[in-house]
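A single protein chain has been omitted; all remaining protein chains appear in their positions.
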Amino acid sequence: MTRIAAVQASPVFLDRDATVGRVCARIAEAGAAGAKLVVFPESFVPGYPDWVWTVPAGRGAILGALHAKLLANAVSIPSDATRRIGEAAREAGVVVAVGVTERNDEASGGTLYNTLLFFDDHGEILGRHRKLVPTGGERLVWAPGDAVGLRAYDTSIGRVGGLICWENYMPLARYALYAAGVEIYVAPTWDHGEVWLATLRHIAREGRAFVVGCSMAMRLDEMPADLASLYPPGREWINPGGSAIVAPDGKVLAGPIDCREEILYAEVDLDAARGAKWDLDTAGHYARPDIFDLRVDRTPRRLLNDK
Amino acid sequence: MTRIAAVQASPVFLDRDATVGRVCARIAEAGAAGAKLVVFPESFVPGYPDWVWTVPAGRGAILGALHAKLLANAVSIPSDATRRIGEAAREAGVVVAVGVTERNDEASGGTLYNTLLFFDDHGEILGRHRKLVPTGGERLVWAPGDAVGLRAYDTSIGRVGGLICWENYMPLARYALYAAGVEIYVAPTWDHGEVWLATLRHIAREGRAFVVGCSMAMRLDEMPADLASLYPPGREWINPGGSAIVAPDGKVLAGPIDCREEILYAEVDLDAARGAKWDLDTAGHYARPDIFDLRVDRTPRRLLNDK
Amino acid sequence: MTRIAAVQASPVFLDRDATVGRVCARIAEAGAAGAKLVVFPESFVPGYPDWVWTVPAGRGAILGALHAKLLANAVSIPSDATRRIGEAAREAGVVVAVGVTERNDEASGGTLYNTLLFFDDHGEILGRHRKLVPTGGERLVWAPGDAVGLRAYDTSIGRVGGLICWENYMPLARYALYAAGVEIYVAPTWDHGEVWLATLRHIAREGRAFVVGCSMAMRLDEMPADLASLYPPGREWINPGGSAIVAPDGKVLAGPIDCREEILYAEVDLDAARGAKWDLDTAGHYARPDIFDLRVDRTPRRLLNDK
Amino acid sequence: MTRIAAVQASPVFLDRDATVGRVCARIAEAGAAGAKLVVFPESFVPGYPDWVWTVPAGRGAILGALHAKLLANAVSIPSDATRRIGEAAREAGVVVAVGVTERNDEASGGTLYNTLLFFDDHGEILGRHRKLVPTGGERLVWAPGDAVGLRAYDTSIGRVGGLICWENYMPLARYALYAAGVEIYVAPTWDHGEVWLATLRHIAREGRAFVVGCSMAMRLDEMPADLASLYPPGREWINPGGSAIVAPDGKVLAGPIDCREEILYAEVDLDAARGAKWDLDTAGHYARPDIFDLRVDRTPRRLLNDK
Amino acid sequence: MTRIAAVQASPVFLDRDATVGRVCARIAEAGAAGAKLVVFPESFVPGYPDWVWTVPAGRGAILGALHAKLLANAVSIPSDATRRIGEAAREAGVVVAVGVTERNDEASGGTLYNTLLFFDDHGEILGRHRKLVPTGGERLVWAPGDAVGLRAYDTSIGRVGGLICWENYMPLARYALYAAGVEIYVAPTWDHGEVWLATLRHIAREGRAFVVGCSMAMRLDEMPADLASLYPPGREWINPGGSAIVAPDGKVLAGPIDCREEILYAEVDLDAARGAKWDLDTAGHYARPDIFDLRVDRTPRRLLNDK
Partner (left out) sequence: MTRIAAVQASPVFLDRDATVGRVCARIAEAGAAGAKLVVFPESFVPGYPDWVWTVPAGRGAILGALHAKLLANAVSIPSDATRRIGEAAREAGVVVAVGVTERNDEASGGTLYNTLLFFDDHGEILGRHRKLVPTGGERLVWAPGDAVGLRAYDTSIGRVGGLICWENYMPLARYALYAAGVEIYVAPTWDHGEVWLATLRHIAREGRAFVVGCSMAMRLDEMPADLASLYPPGREWINPGGSAIVAPDGKVLAGPIDCREEILYAEVDLDAARGAKWDLDTAGHYARPDIFDLRVDRTPRRLLNDK
């Protein structure tokens, strides 16, 4: 049995370095509690740009200023921010999956991705996955990613992979992870509620994997006052949380919890999960490769190539 | 607004013609109640061969006898059985989706398929879908189908399609239906319970479609005594039911109901469903066709081809 | 000398069929005035969804309802709407380029594209170009297109092609048109103002082509009242227009005009334009193909392929 | 806020060493005025060979003599001339971009390039860019360059890069700079006038960069009398200037000025520029790397390679 | 012994179709005289744009108008013009090498190449070579070509190849032809005089090939009057000719002739030429491949590639 953890917490909004501090502290705390995998929410560093749902696209001056702020606090890979997280992972001896807003330093430097970043328990970066399709208002801040990181990583605790928020509604993307043999499937998100929980349970059974749903618990008063003023009055929680951990048979092992910060823990037994594939193995005996020929273009989407 | 119906009922077990009588009666009843679509459970005609989960595969004599019985009561397409159902659909003015066990009359005549059969409201057969992958014990009675019927049909009430039971855990098969523009997605099944309900809700949101989960409510004493005797004592319901209708946002519109026969009804508003695609359209703006190239081989799996 | 026209006009907002009537009338009017090419604004049929700049993405109910309305009034290709426009083009003997919101009937039917549709003077559809990258708020209604229509068409009045609105800020897309030998470059848009005009002039010189910038002149009171109520009071023009026609040397031949509907005309001399390439031919002697190797993937972005 | 400067001035025509003196003096002057970047016109050292537009190619004796004179006054890199400019940059603490005519000392020694030379504020040479395609008559004196210097440099005031004169009409070359993350884009030139200004404004918006257009203000009587006699009488200004500085939204911050020598200044706010990329990032979220695959051959174009 | 011919003649200046008529007539005449190879001057169709040496680059209006005229009379490959020449070659049973100004129909359509076009004696196009480096003023009308056509063709009379005018001063280009085994080396040109003749003789010996120098004999009064007026008075011949045929030992077999139109003939003995390589074979025993490693990039310089 392996203990895994989902950190339902709040960032220091739009402050990368302070938020990385929180990441490192939570890694240490969960590691001390025996966890071998620690998952953080979508865009935890430096916070989820929730304004995309509140500020109309026509208000360019506000959006531009927020974009500059977000760019300045975005995560470059690698950078001091990633080195600090890696160091915390190494010291705690845990695998880490953390959502960040990443800057495209390899090209214009002005574009952001919604990225899921993986570290092994030696603190090395395993890889990064850039969210393939941002949802609705998110398209105002994040660019679509590529399939370079659409994979599962062999770690000391099994094969770990995941998708971000509503990417989890992309059947072909999920199938790609199943075909990669994912055993612990992390789903950092900004979504919550009963339909989202249903999705976590569905995925667990469909993929015969442990699923870790992980979202922020964040109050409105944690936002800068000028941003907060754009919200209707009387709202306390920007996001109540709803993190949960589900077993490969669809049973909920931990959570969901709402309206508080907390680290969820669950014990996972990969051997049992593997056995459950006897009657359903979506990318195995339960597929029809003679009928469905899925081809994934994994080439990086570079903006310029040197010959 | 359009009324749609899911018939949670019991067949006359292993009696095709009597069960077809029940199908026609329920069509008339639902039509009279204003329904424009009526959905029946998986293999409703002539009943779900639940013995595959109870009789060990080593007991060839029993399995052989049951197979002969099932073959004799299977549905040929077309046949009197299908003509009777079509007539009922025409008289009631409803679209019908009904699960049947179908015999491969086009070849050996000794093989069965788990088939979903569609009629339009003029009583014409729209098409049939043979379940692509039978689950676990089902592989003792049903052969795998092909992709000829993996489609959605334009009907008077919108675009209708569906998959059977755990086929609904095949991401690529579901995606094929989304790409066909399915608006009302039927999911006849033998499954039930909270994880299955979670799956119905997930599919509804993923596909931005109305989902009709439809299963039998069947008691042990409706089985022939010799078959029933193979079950452990004290069990009343072979299958309690669990049928439900879900909206494109994942909300449950009707059901689930357990341990009784009943026709579930729900009112569906396709325009609202289409509008909901603004933020999620799995086989539209929320896909990544540049990354995922899914090719479906729709050629019939003929057992012999004339040149 | 050939006369070309840019129609700065207003649609019947969100009413496809009535707007197509206006398109046909304007084609007839311009044809009677001697024009051989008639250009309409971006998404003229059934109007530009300006709400994407005004309604925050978080207001899903409003956006969903508007999406359903827009879907219902979107243009399918081909359809009666396109046949009517083609007929008008044929009768007037003009080439037509018109912006439409197009529905993805080939897949989910729930996704929209911002499409530029070309007709020849026999009324045949030459092709369609789906905008490659919607801008900011537009990403809430339009999906990104592919490169199938990234081309120029040989017509009776020269080689005609174009891009939509801020696509015109994509250097690689423009280059593809130059490499296709575009001579009359149409730029339907929702943008206006002096920087946009500078862009039209730049493109004209860069591409040594005639450039037709064409935008709507539309007042707020032409919107449905419920939509109009979302705008700040005191605003008369949703878009003042700013259409203009520019010569290959960057000189403005007609326009820009603001705050009125009008058909702009200009006389173009393709021979003079071709001669102007002596000192600048961006996709000719002024390129460096030994250094820049641009490869364009023109495969359609299908959401599902039959094998 | 950072102050940047464009020096609209006149060289000591065809006198390299005296012109370098002017360069150094202007660097000191601008540095004293607070500028952190100082840009000089195209081929400022030792002057723009305007005769290529006036002397027909058939007059080889005149052209040969002028070529010898230009060769003798061309800039070798490195050389005393570059050391003097570097020293001035170091003393003033400014980044310098200066257009020079460069001799190919690495090969025949008889060929010239139109080169843009960058110094950092420590006086070190950052790199050089040889104009890729000389325009029209310029092909009589300058050879085409390579892509070695087609880059942006990280400097103390942001990322600086640029192209020379009508190279700015090469979409692929500009795109390469955007992909390199250029923030301050210098455009030394011999062009001027309203279309050129439109181009500067277009580039600023397209690249979301500050653009510094910089040209000479030079009178005919500053040319040697024998050269001046080749011009039609009555012409006072060989080039009136037209230098200007434009913001990333296309607004003109300084200039254009004509018919006088002057140092233009503008204050630039890179953070604001970065934020402006939220709705347009040509080599970021507004690109389509899945469609456009641009490969740049950056190998030096050596005339001979030792093995 | 094989008879070969060089046509020293004048085009119908800037009239492609009439000049093609002259080409065909000369082919017939030479064929009737027993020639098996007929060579025409550089850019014979539709004439050499000699104005590039007379009109300064600054006179854009004149140059632009001339460019348009030249574009309109340029040769597309294939086209009616090439079909007519091919037909003449077939009828006369001769191999033809003819200089043309070619339009880049594969890209912008606005750029021209100085092309040497080869036909076999069945009238089929063997290939085309686009001049690699236009000379001086020529850079105002022709773009640099690529190495696709830098080859020799096996014909019924031996291996034929060639370079255009001052390309013949490119040692590496000549070497490429020697390495291709050229036996009859054609050198269409606009040059003439004793140094050019020395070059023809040098190449003959260096390459151990027969060399056919072929230039126009054209009087000023054959130019349109407006163009002619740009020349100094008193000049009769724009180009006196100077065509000549040289043997592999450097001896002059025919010509040079000046100030008249005429077809030069010479008898060539390829066997003797091959034997002469015993003491000099530049791309054979007289090379030093251990020291000189020449790599030729023969990839087409496409301006855009479909993926």
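The first chain written gets the first letter, and so on, giving A, B, C, D and E; residue counts start at 1 in each chain.
Convention: a residue touches a chain if its C-beta (ideal position, glycine included) is under 8 Å from a C-beta of that chain, and two chains touch if they have at least 3 such contacts.
Here the structure is a predicted model, which is why all the values come from computation and not from measurement.
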Chain not shown: contacting residue from E:Ala57, E:Leu70, E:Leu132 or E:Leu227: E:Leu132
Hidden-chain contact residue, picked from the options D:Gly34, D:Gly109, D:Gly193 or D:Pro224: D:Gly109
Residue of D:Val7, D:Val23, D:Val45 or D:Leu63 in touch with the missing chain, whole complex considered: D:Leu63
Subunit D residues touching the omitted chain (full complex): 57, 60, 63-69, 71-72, 104-105, 107-112, 140-144, 146, 297, 301-307
Where the missing chain touches subunit E, by residue: 132-133, 135-136, 144, 146-147, 150, 166, 169-176, 178, 194-195, 197-199, 201-203, 205-206, 249-251, 278-280, 282, 285-288, 290-298
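Everything that follows uses one rule, which is that only the chains that are shown with their structure count from here on.
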Neighbouring chains shared between subunit B and subunit D, ordered by label: A, C
Partner chains that subunit C and subunit E have in common: D
Chain at maximum distance from subunit E, centres defined as averaged CA atoms: B
Rounded Å distance, subunit B centre to subunit E centre (Cα mean): 76
Where subunit E touches two or more other chains at once, by residue number: 57, 60, 63, 140, 307
